[in-house]
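The complex appears here minus one protein chain, its other protein chains still in place.
Every chain is named by a letter (A and B) in the order it is written, and numbering of its residues begins at 1.
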Amino acid sequence: MEERKKEIIQTITDHFKDAVSNPYDGNRVDFTIPKQQIPAILFYLKDEMGFNHLSHISCIDWLEDKQFELVYILWSYTDRVKVFVHTRVDREQPVMDNIDMIWRQANTYEREIREMYGIRFAGLEAPEEFLLEDWQGPPPMRRDFDTYAYAMKTFWDRQEARSNAQDVRETIRRRTGEELPDFAKKYSR
Amino acid sequence: MSFIDLKGTLKPLTALKQFGRKPHTLKEVPFVPLEAADRYRGFHYNDIEKCIGCGNCATICQNQAIDMVPVEGIEGHKGDSGLRPRIDHGRCCWCGLCVDVCPTSSLSLTKDYLYVSDDPDSFLWMPGVDNPDGKERKAFTGTPETSLNDFQRVPMPELEGMERVKSFAEVVLGYNEEQARAEASRCISCGLCTEACPDHMHIPEYINAIARGNDADAVRIIYDNNPLPEMCGKVCTRRCEEVCAIAHRGEPIAIRWLKRYATETARNADIIREIVNPEIKEPNGYKVGIIGAGPSGLTVAYYLALRGFDCTIYEANPKAGGMTMYGIPKYRFPEESLDKQIEYIQKIGVKIHFNTKVGKDIPFKEIYEKYDAVFIGVGFPKPWTLGVEGEDLEGSIQAVNFLYEINNGKQVDVGDKVIVIGGGNVAIDAARVSRRLGAEVTILYRRRVQDMPADWEEIEGAEQEGVHIIPQAIPVKFHGDEKGHVKAVEYLKAEMVPDEKGGRPRPVPIEGSNTIIEATAVLGAIGQQGDYSFLEGVFAERIKIERGRFVVNEKQQTSDPKVFAGGDAANRTADAISAIADGYRAVKGIEEMLVGTGKDV
Partner (left out) sequence: MREKATTLYLGPQHPGITGNMMIRLKVKGDTIVQATTEVGYLHRAFEKLAERRNWLQSFTLMCRFCVPEPDPVEESYARAVETLEGREVPERAKYIRVLVLELARIASYMLWYGGQAGSLGLYTIGQWSVGDRNYILDLFEELTGGRVYHMYIWPGGVRRDLPMGFEEKVLKTMDYLEKRLDDYEDLMFDNAIFRKRTIGVGIIDPEKAIEWGVVGPPLRGCGIQHDVRIDEPYEVYDQLDFEVPTEEGCDIWARANVRRREIRQSIRIIRQVIDKMPKGEFYNKIPNPHKWRLPKGDAYVRTEAVRGEVGMYIASDGSEHPRRVHFRGAAYVHAVTLLEDLLVGENVADVSAIMNSLGTCPPEIER
């Protein structure tokens, strides 16, 4: 398998000059590539290299980098090798190419990512609404959407009956008169 | 397929053979339900007596189903927050993680799973309090094998026993970064330790800072109420570790070693200052005189200096540190480590007059009049004597004086057979130092080894280094040779007699069990006392002393409002961290007295 992995990496990096191969053990081959080349590399992997099964498409919000990361995971039934293709998309202007003509099920993945992260897929034909219903807020899987605040605002909490709950650290601190400086508080549990 | 599929039509009729089968979800027909399995995850049960209220269950619960609430009849104390978990069964998902993270294994799940009510508030229960009968129905319980607590301490690298005795090199080598992160990660951040620490250091916070890889923050948190943390990181008596939640079933978090690790990342006084970067207030014009540069005096000086006071310390010895300098051997606490901390305190603006003994070089009266407040942290310099025949022979030395001389860089000839009398840390220190001087060492202690007040690790370390311990031995006489030098010690074996009043067993000498062992030197280490001769005339009356210690209030104020006291001369615990705690309290007391609480200003 190691040889076949080398061959795959060689072929891809020859064909796609911008593809960077990331080393991994086992049956994993991993590339990072600019987003413009995603359809091309996926087409190539499927048609020329035998990676005919699209196993997964995932999206990660790297809020601190102001980017979304898209991961395409393909599987070759003949080589028994997984290929990860990573790309980054600008978070302010999240636009991506649609690939549901390569694998039909990508349509569902893209629909969900569009709804949950707000990434537009150029040319995606699918109903706007997928999992959410009448959703007015920001795309909820984004890191800056605070689920807890939303839940507290939206759902009734049994405040009264549970109001005598105490924090263990705070209880002990009060008892001993320990003065905890503000900068240390972020390390309390 | 033909139009009438005969087989396909008749085959289903075989179903009729199942007619009249007994239902298997019931134990007995008509209605005796099956008992739940032995591991069933039903309602919670908590052993209230065993629970220490650490709140780890509430922290792991992802549904916020667990609240920690006070219970009637349970008082919080050291090692117990006094709170107990209450479950919101409407939120519980029965994952049982609370059981697997419980450090004491007091929490378990039971076989009960049926409860019906139309009042949602009635789903709030306190396991063990509201369902005492759950004890009989315990099912899903925690065991050490399945626990999520990490019971094994990261072992501390040390010099090998026989390697140690060759020099005064530091025995404990300290954690490296990886070890420290791993050890810090064992902490469950409950904070029970902070109550046991006399100084109430912010232990969970700095450990968490280390675990997250932020050593600078850890140092900053540590310096918030301890100006000698590296000393504590090496030689603290660590009462905190005794109450550690993990210690109930495993080894406590190495709180002391983690503090040591963090403070050692700051390599010199300038780096400490850069990391701690303390805010130093504008001078407020008040002057404070401090007697004794031990842990309590240094603490008072450091924190008052930060608050804008002008602090001056009078120290009888040529170096600061008090007992931590002269009492603790250098293989435990190297001098450069102490110097670095003293230098930092001096850089903050604390003035120290060395070689200035109050009462001899400067009268107490002068200090009293010159300063707006006085802090006395003079410690216990005078050793107790054994009161046995031959104690004044040559070669019979007080262990404290012996350690003082050694730490002062002097040579002390103890010969090759040293007897140490006592079971405290001073005794062990004297024994281990004597080993390093090349002598064979025997410790005589009147009680059993497990009764020795010294740190367990110290006793173990001494044994590894080849120190011989004779427990239940009461010295009765020192024999001298013709030149008046000690040559042997005579002791009686003792038996332990239970105390009728319920105290610890007393050693009672066995008549006629006299044993004599040879000795070239005898080091007595049975305790020290205060020396308050510097308080003359009116002060001796005005400043009250009872049972050898200053009488102080909760602000460490003596009966003279202007005079504060702390350290061994004021508390009964007699360790460095208590002295620091005294100092820290005195800082607040002095500040309050002189500038007010801040609220008034």
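Some observations on this one:
Here is the rule we go by: contacts are C-beta pairs under 8 Å (C-beta built on N, C-alpha and C of every residue); 3 or more make two chains touch, one makes a residue touch a chain.
Quantities reported herein were computed from a predicted structural model and do not represent experimental measurements.
The undisplayed chain touches these shown chains across the complete complex, A, B.
Touch with the chain that is not drawn comes from one residue among B:Asp100, B:Asp224, B:Glu241 or B:Glu591, which is B:Asp100. Set against the missing chain, the residues B:Ile60, B:Val476 or B:Val595 yield one that touches it, B:Ile60.
Contact with the chain not shown here comes from a single listed residue; of B:Asp5, B:Glu177 or B:Asp481, that residue is B:Asp5.
When you scan B:Thr14, B:Ser117, B:Gln411 or B:Gln450 for touch with the missing chain, the hit is B:Thr14. Where chain B meets the omitted chain, the residues involved are 1, 5, 7-9, 11-12, 14-15, 18, 23-25, 36-41, 59-60, 62, 93-97, 100-101, 109, 139-140, 145-146, 148-150, 182, 184-189, 208, 211. Residues of chain A in contact with the chain left out of this view: 27, 52-56, 58-61, 69, 71, 73, 75, 77, 80, 82, 84, 103-105, 107-108, 127, 129-133, 140-141, 143, 147-148, 189.
Here is the rule we use: only the chains that are shown with their structure count from here on.
Centres computed as Cα averages put chain A at a distance of 46 Å from chain B.
The touching residues of chain B, counted against chain A in their complex, run 53-55, 58-59, 67-70, 76, 81-83, 86, 88, 90, 120-121, 124, 188-192, 194-195, 200, 202, 204-206, 208-209, 212, 217, 220-221, 224-225.
Chain A contributes residues 158, 161-162, 164-169, 171-173, 175-181, 183-185, 187-189 to its touches with chain B in the complex.
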